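Only one protein chain is missing from this complex, and each of the others stays in its spot.
Read from first to last, the chains carry the letters A, B and C; within each, the first residue is number 1.
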Amino acid sequence: MKRLLVVVILTLFAFGLNATVPHRSSIPDIPGYITLKGDFHIHTNFSDAQVWPVTRVDEADFDGLDFISITDHLDTHHQHMAKDWGANVNRNTSYEIAAQAAKKYGIMVIHGAELTRGTRIFPGHFNTHFISDAEAICAAAEASDGKFGSDEVKKEETAILSGLAEARKQGAFVTWNHPDWEQQAPNETKWWPIHTELLNKGLIQGIEIYNSFSGFDPEAFHWAMEKDLAITTGTDAHKPMFQWVDYEKGEYRPMTLVFAKERSLKGLREAVDARRTVAFADGCIYGKEEFIKPLLDACISISGVKFSEKKMTVTVKNLSTIPVCLSKAPGSEMVVYSRLVRLNEGEEISFTVNGIDSRKPWNVYDFDINFYVTNWFTDTDTPLKLSYHVSVPAKYRK
Amino acid sequence: MKRLLVVVILTLFAFGLNATVPHRSSIPDIPGYITLKGDFHIHTNFSDAQVWPVTRVDEADFDGLDFISITDHLDTHHQHMAKDWGANVNRNTSYEIAAQAAKKYGIMVIHGAELTRGTRIFPGHFNTHFISDAEAICAAAEASDGKFGSDEVKKEETAILSGLAEARKQGAFVTWNHPDWEQQAPNETKWWPIHTELLNKGLIQGIEIYNSFSGFDPEAFHWAMEKDLAITTGTDAHKPMFQWVDYEKGEYRPMTLVFAKERSLKGLREAVDARRTVAFADGCIYGKEEFIKPLLDACISISGVKFSEKKMTVTVKNLSTIPVCLSKAPGSEMVVYSRLVRLNEGEEISFTVNGIDSRKPWNVYDFDINFYVTNWFTDTDTPLKLSYHVSVPAKYRK
Amino acid sequence: MKRLLVVVILTLFAFGLNATVPHRSSIPDIPGYITLKGDFHIHTNFSDAQVWPVTRVDEADFDGLDFISITDHLDTHHQHMAKDWGANVNRNTSYEIAAQAAKKYGIMVIHGAELTRGTRIFPGHFNTHFISDAEAICAAAEASDGKFGSDEVKKEETAILSGLAEARKQGAFVTWNHPDWEQQAPNETKWWPIHTELLNKGLIQGIEIYNSFSGFDPEAFHWAMEKDLAITTGTDAHKPMFQWVDYEKGEYRPMTLVFAKERSLKGLREAVDARRTVAFADGCIYGKEEFIKPLLDACISISGVKFSEKKMTVTVKNLSTIPVCLSKAPGSEMVVYSRLVRLNEGEEISFTVNGIDSRKPWNVYDFDINFYVTNWFTDTDTPLKLSYHVSVPAKYRK
Partner (left out) sequence: MKRLLVVVILTLFAFGLNATVPHRSSIPDIPGYITLKGDFHIHTNFSDAQVWPVTRVDEADFDGLDFISITDHLDTHHQHMAKDWGANVNRNTSYEIAAQAAKKYGIMVIHGAELTRGTRIFPGHFNTHFISDAEAICAAAEASDGKFGSDEVKKEETAILSGLAEARKQGAFVTWNHPDWEQQAPNETKWWPIHTELLNKGLIQGIEIYNSFSGFDPEAFHWAMEKDLAITTGTDAHKPMFQWVDYEKGEYRPMTLVFAKERSLKGLREAVDARRTVAFADGCIYGKEEFIKPLLDACISISGVKFSEKKMTVTVKNLSTIPVCLSKAPGSEMVVYSRLVRLNEGEEISFTVNGIDSRKPWNVYDFDINFYVTNWFTDTDTPLKLSYHVSVPAKYRK
């Protein structure tokens, strides 16, 4: 009888899920790579969040993600599940349930775990991805507990170093999470000596530059660029995603874009190791110019370029979900063109370029039109710069 | 260290919750009673649903409910939690967690449980509310298992009878859930002899006439009216509520309106015992005329009544969230007025009444204007009828 | 200088339009025909509405329509424009402005006009489409004014007969609009002798069965089926469309679906003459079985049909914007399957068919599964009926 009940309920779930219309984003591939969209920071009932791993997979489908990493806290099995009720739940279970549920959608699930020792002192939280056994990492982190007396800092640093060493032994890709989280960084965001040690020992490969609790982290983004760490974003979701993302306002969940050679966990791993990641969050793009420039080229189409005796016209369309905001950059004061262009999803705009006096023929024949993309960044406070060269056709030259 | 983490996370949850704007409905009180809005059928992680009890409370606040009843399946403790992992979780726990979490919102939580024996054979599912110990009900239901050999029907009927007897001993208010659920009623919705027995023995007091899986149940509504059972509705939610209700389209969660003498669990109980309940679901109202007529009067305001030599004008406004659809009813063919009036939340309409020939003075002085309220029902396929008497003032009579 | 201003403003309009995301519906073609979506009833500033014809075209693009008919009232040039200010505006102007503006979108604009004589007496309002000169129709309608003394009915009937005769001379396709509009039909919707006369004289070819003011008209739909009139729908929009259609709730504007041999005005005309039209409004479909049956087949995909010893499973997906609600119809009580299936856009559901006792092997081998499509109608109160024949494969027969 019980088996039948399960079948019935699964069917009904499938129906219930469809009650709301998915909010899938449209983000193009770039030359040479497939663009994979995902979330590197997710919790479930198996640590301190409020939903079952299956819901995390349903949500990923709703958002059109290619992958998620299940990163439950190693050191907070669900308070009650593990502690009050004596349940014997392995720390790899949430990953296993999610991976199983994800098959029907074709979503990739990364085996992950979050090492959250030292909440209020500096080493911080670290996500380990592509691991094989969360229990071993937890055990390694806990091995030295009790050896440091009242020296909390030493104790937590040792736990992190040991835990991450085990994770790396398993082949993990490790990220430092939300460096600006106020609980750890109450007055300012700092790179402590422990982080240099982690970096030197090869124990971190990436850094979370956007987290839904604390938002965009300008210092973390700068460190990613400076130290060549892979950029990641995470929702760090504890509640159902619908309570975090205001879909009614058209918001998208923050996501990491990974430029992979193939759509597989192997492809994903090769790409993060090679630092081919970009963040898309709150309508902004953060990443290296070598990736975001081709991404922008893939997002916009330029058409209808026409010259006449006095002007040039051009149409720009945004084919993607990512907004594109252009602001005129210095360098071409001898011609006149649009000072501000904003293109949301599917929007297009035609604009005109002409000489300073629009009532007279061209008097400059070769020039650049320059823009800053004010919501795409190559470093903290550094917008991407675009430059298009224009050459007036011979027949319109005096 | 761990205690601190909990504090921190609770704070952040409170923030996350506010990311989306609540969808609270506006439904007035009626003379003599407070209108309490609630959900009589809800599941959590503690049986086979996907969310923690705390989320159910957050959702109730989001929807502006006054009460919820946590009605986890007695016979499906979470499959894994209870079975695979050997957790020792009492069946009253989900209620206890929800009741604790509800304090900050002032939401009332009813201690409930769903007795779901005999899924595919007829006794059906029953919700027990206002109980004191779910474990005892489960034990009573299971007591005779094994005594009936292959007679599944006998076995399940006995289990239901015993379980509900124990529930009633605890003082429960019991409802028959989703009588038209296809798993139990694959070809038609039937009232079986067992239901007569349950009724005669005082083991059921209410019936679920709307369930989010199966929608409105016309037979159940008719039985409620015929046999004087309390009407209830339930979401029967297993997934996060946002996956069930399309808030983006302005939908409201189905709810039971209870007309209580005071806003307390005691008031709630007195009201359901007295059958003072009405269903609001999919934009329709279902209930006894003695309750829905005053509810309608409280929902609409009538103003601007003006007479002239040839016509009367009047303005009707819907002050509530419940739509009001009026269609002209027979009986006053000697006057002419609006054939169709639809009023959604906050809308108002002015309409005119005049004699058959609108270009001539009144030739009838006393008459009724009659409407059917086509989305408010007093029985299956029986819309509420409204009748307003109009008397033309003496000075406009020839 | 002024010319420049116009250019500038047009550019900015194009930008402004894109500020909101279009609500285009997805409705498939049917075998042999292209499905064209459109609106047969639209007003502009040139009669008594509040927007310029260009906005009507922008709105049609927003809604993804293939065609619109501009049907300004012949007898209410904009009150002020024509009367108070003595503007000399030809009655064909609104069509001309819209047709010009529609070129960039590839939207077809029908040259139309509404003959609205006799507002409060019975002949009613009539839309003339595919006309060549609205001025001549207006003149014909007004020719006999003054000849009938106080006999308003005779006067208006004559005006309608003369006006429509002129329209037909121009080759018009004529529809009777909103027969249930309360201004004309205050107590009931009637087919008067004048309508029989119009029909016999070949002066009407279609009938509006849905109008945004008065909603669905059950009598008109029945007359369309009974008398073989082409079904049309119209928004009858006077305000900006955004004030009529609640896009935020996911509503679609009512539309007429025309099954044409080619996407051209000629194709459109051939199709309406051949009565190949269907109404889509408020989530319902109204039309002849010969068109809505293939439309339903094109809207849904059936896949994953699998048999086993005891059951058959099948997956149904709705590929279109049109909801599909199925309710089990009588005729196959010896098998058990889903009593209720609702599929909104993009949703899919898997369901199971098995014998009466689901725990036993098949005992019936050839049967139909029957459904009513409860929101698709072939006549008033007559849902479309679906019947699928199932034959259990030989190897599962005892």
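Criterion: contacts are C-beta pairs under 8 Å (C-beta built on N, C-alpha and C of every residue); 3 or more make two chains touch, one makes a residue touch a chain.
What you see is a predicted model; the values in this text were computed from it and never measured.
Asks: Of the residues listed, C:Asp151, C:Glu248, C:Glu309 or C:Asp357, which one is in contact with the missing chain?
Replies: Checking the options C:Asp151, C:Glu248, C:Glu309 or C:Asp357, the one contacting the hidden chain is C:Glu248.
Asks: Tell me which of C:Gln50, C:Ser144 or C:Asn187 is the one touching the absent chain.
Replies: Result: among the candidates, C:Gln50 touches the missing chain.
Asks: Based on the whole complex, identify which of C:Lys239, C:Lys266, C:Lys306 or C:Arg359 touches the chain you can't see.
Replies: The one listed residue touching the chain not shown is C:Lys239.
Asks: Please give every residue of chain A in contact with the chain that is not shown.
Replies: Residues of chain A in touch with the missing chain: 120, 180, 182, 185-187, 214-215, 246, 248-250, 328, 333, 336-340, 342, 356, 358.
Asks: Determine and list the chain C residues touching the chain excluded from the picture.
Replies: Touch set of chain C with respect to the missing chain: 1-2, 4-6, 8-9, 12-13, 15-17, 19-21, 45, 48, 50-52, 54-55, 58, 75-76, 79-81, 85-89, 93, 116, 119-120, 183, 212-213, 238-240, 242-248.
Asks: For chain B, which positions touch the chain that isn't shown here?
Replies: So the residues of chain B touching the unseen chain are 11, 14-15, 18, 21-22, 250, 344-351.
Assume only the chains that are shown with their structure count from here on.
Asks: Tell me whether chain B and chain C, two copies of the same sequence, contact each other through the same residue numbers or different ones, using over half shared as the line for same.
Replies: same
Asks: Using mean CA coordinates as chain centres, what's the gap between chain A and chain B in Å?
Replies: Chain centroid spacing, chain A to chain B, equals 42 Å.
Asks: Can you check how far apart chain B and chain C are, centre to centre, with Cα atoms defining each centre and the answer in Å?
Replies: Using C-alpha averages as centres, the distance is 36 Å.
Asks: Residues of chain A touching 2+ other chains?
Replies: In chain A, 15, 21 touch at least two other chains.
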